[in-house]
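Left out: one protein chain. Kept in place: all the others.
Just so it is clear, A and B label the chains in written order, and each chain counts residues from 1 on its own.
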Amino acid sequence: MKSSLLALSIALAVGLTVSACGDKKEGAAAGGNGPVKIGQSSPLTGPQAHIGKDNDNGARLAIDEINASKPVIGGKPVTFEVMSEDDQADPKTATIVAQRMVDAGIVGVIGHLNSGATIPAAKIYSDNNIPQISPSATAIKYTAQGFKTAYRVMTNDEQQGKVLGAYAAKLGKKVAIIDDQTAYGQGLAAEVEKAAKAAGAEVVAVEHTNDKASDFSAILTSIKGKAPDVIFFGGMDPQAAPINKQMRQLGMTAQLLGGDGMQTPKFIELAGADAEGAIASIPGLPLDKMPKGTDFKQKFEAKYGQIQLYAPYAYDAAYVMVDAMKRADSTDPAKYLPELAKTSYEGVTGKISFDAKGDLTSGPITLYKVQGGKWETLETVQP
Amino acid sequence: MNVLDTLTGKAKSRVWLTAALLLLGLVLLPFLVEASLGKSWVRIIDLALLYIMLALGLNIVVGYAGLLDLGYVAFYAVGAYCWALLASPQFGLNLPFWIILPAGAAIAALFGVLLGTPTLRLRGDYLAIVTLGFGEIIRIFINNLNAPINITNGPQGITLIEPMSIFGFSLGKTQDVLGLTLSSPHLYYYLFLLCVALVVFVCVRLENSRIGRAWVAIREDEMAAAAAGINTRNIKLLAFAMGATFGGLSGGLFASFQGFVSPESFNLMESIMILSMIVLGGMGNIPGVILGAILVTVIPEALRYTGDLQRVLFGQVYIDPADLRMLLFGIALVMMMLFRPAGLLPSKQRKREFAEDAA
Partner (left out) sequence: MDIFAQQLINGLVLGSVYALVALGYTLVYGILELINFAHGETTMMGSMIALAVIGALFGVAPDLPGIVIVLTGLLVAIPACMLLGYSIERVAYRPLRHAPRLAPLITAIGISIVLQNVAMLIWGKQYIAFPTTLLPQGRHEILGASITDVQIAILVLTVAIMAGLVILVNRTRLGRAMRATAQAPAVAQLMGVNVNAVISATFIIGSALAAIAGVMVSANYGQAHYYMGFLLGLKAFSAAVLGGIGNLAGAMLGGLLLGVIEALGAGYIGDLTGGFLGSHYQDIFAFMVLILVLTLKPSGLLGSKSVERA
């Protein structure tokens, strides 16, 4: 019995010392003088890995440039370091990597990519008072949770949906809507439907599919019977392309319209010649219209190759974060968070400022059309 | 107790000592883990505990009663959504946990019976496919029930779910207990540990009960079991209901822990993962199932480091750790069935059966 008591007390003592050390380590990470860590999280594996890596590259390019400019914050020279974590586009994994980055003492986060991952992770950043700027989450709910730390440099579904809905109504009086029943596709399609109706168009059909489907002939045939002028699709390129193809197979001549999930080179590759004439939007201004845009494009392509999708937004997010730190003259999250709210920054994707919820105020949206096998700028809509 | 009675006094105290040390180790585990690996690993351990509950629940259906269920995640989803709907701004409700958890478990059990009834006559692979279909149907419904009446909020999921609060003591924020500062993952750890202990207790008692023996009898030979006077219909339904209950319970805990649920968390892969926990660990054997659940949850996290390793060794990442994980699981499933079909820690009975079959 004696020995068991001894073992027990030793174990307890060890446990307590170790946990006490743990506390110390955390304290040291926050106030240390090593590089200041900025977190970045997106799916780096899985089907969206190429888009996730693109975010990572965008953030890294910005941080490399900032470091090269030898910033001085709070009277001390500061170097930043990007800590990248793979959230696999999975809500559960997102909370784990969020916790891991918080443990590592990050002072802010660029991420995550998907709304589904961004929303649950936002709670952890908020609990630990770490500012978060998502370059690409569009779900309205992300900033509607009431967290002071949640920001985005991307328009939300409502903002983009309004423009697309109004544009659909401009293209034709009868609009049909298809969505892929994912958080992104359904969220955007619902807003487009509202906006199209508000703009006086008649929504003749609302059909749904899923993000694994490849046969859309049944729903397209049903839509064909209602003779729409425009078909809006809320979803990603692997579904948008066969929808486009099958519309032509069925002899449909309606205009296909989509959101940023469709505005990719892959869409044109998959849909082939049928892609010609399709229109899709992407938030922000076209890079070549922005003062720093072409410059960014050149630098990015020299280093990482073609821009996939959201790299410019991740790049802007990183600059916006450091900009707030400079104005607060501190890398302490508690000090620079109030400055982040007051952001007014000229980024490569447009002018960035936030409303009370952390959403982008008045983001422009640019429409593109497939012409000669390439996405060509059609027009930029100011909301 | 009879095992203990047969031991000598010294051996008896050794058993108690082991138990006490084990308990102490489990109590201290989150602190040790946080100190050595960081707080994110406490979260991983919390999830591992949830999966232990799920695996033990599925083990009742698959391991004891021998009914291959590939749609188990449906019950997990039902429990999670039950909590999410009753304790979130979705309907403006915030009911206490002692209503929601039992309600979630009960509704899951009801779904278990609902699935069990039409499939009673099916056996083996047919049952597997039908349960798979059932799991997908539940997921598709949850994903689509945002229109015309918004119930589940569809693919957007439900946010701002209330954390577990035990009579005013919230597990969702950092609390001071007896001079120790415990953060939310730590608090959930102790709750989940308690729940796992409860589930293990129920499983052990079931295993050695009339019901447990009836399940085994049905698994071995349904016809003979019926001839021996076992009401096979009720006993099979009971297996489905019990398994579903644990699924519903874990689902509720998951929703409260995560604060956000969306249909993508309840896909077929999740069912297959839970099944592989049982298969790898040892079907029908509680310690085996627990081991399987821990391995399947922790290995993918550990595999993350292989990315860094590859970078060090080859200068770049050739195989994404996440891809490696699935590939390894696939290979492990095949290899286990071929070379160690009873699992890593097989139950005595299973071991015997497989030995007979091989002979």
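Here, a residue touches a chain if its C-beta (ideal position, glycine included) is under 8 Å from a C-beta of that chain, and two chains touch if they have at least 3 such contacts.
As the structure is a prediction and not an experimental result, all values here were calculated from the model.
S.K.: Out of B:Ala20, B:Ala106, B:Ile129 or B:Ile151, which is the one that touches the chain we can't see?
M.R.: From the options B:Ala20, B:Ala106, B:Ile129 or B:Ile151, the contact with the absent chain belongs to B:Ile129.
S.K.: Over the whole complex, note the residues of chain B touching the chain we left out.
M.R.: 62, 66, 68, 118-119, 121-126, 128-130, 132-134, 136-137, 140-141, 143-144, 147-148, 272, 275, 279, 283, 319, 323, 326-327, 329-334, 336-338, 341, 353-354, 357-358
S.K.: Residue by residue, what part of chain A touches the chain that was omitted?
M.R.: These residues touch the chain not displayed: 46-47, 49-50, 181, 206-210, 212-215, 217-219, 221-222, 224-225, 237-238, 241-242, 245-246, 249-251, 266, 269-273.
Criterion: only the chains that are shown with their structure count from here on.
S.K.: Give, as an integer number of Å, the spacing between the C-alpha centres of chain B and chain A.
M.R.: 33
S.K.: How about chain A: which of its residues touch chain B in the complex?
M.R.: 1, 4, 7-8, 11-12, 15-16, 18-19, 21-22, 25, 44-46, 49, 86, 88, 90-92, 95-97, 99-100, 102-104, 116, 119-120, 123, 127, 139, 141, 144-146, 181-183, 185-187, 208
S.K.: If you look only at chain B, which of its residues touch chain A in the complex?
M.R.: 13, 17, 20-21, 24-25, 28, 31-32, 34-36, 38-40, 43-44, 47, 143-144, 146, 154-157, 159-160, 173, 184-185, 258-260, 262, 264-265, 301, 304, 320-323
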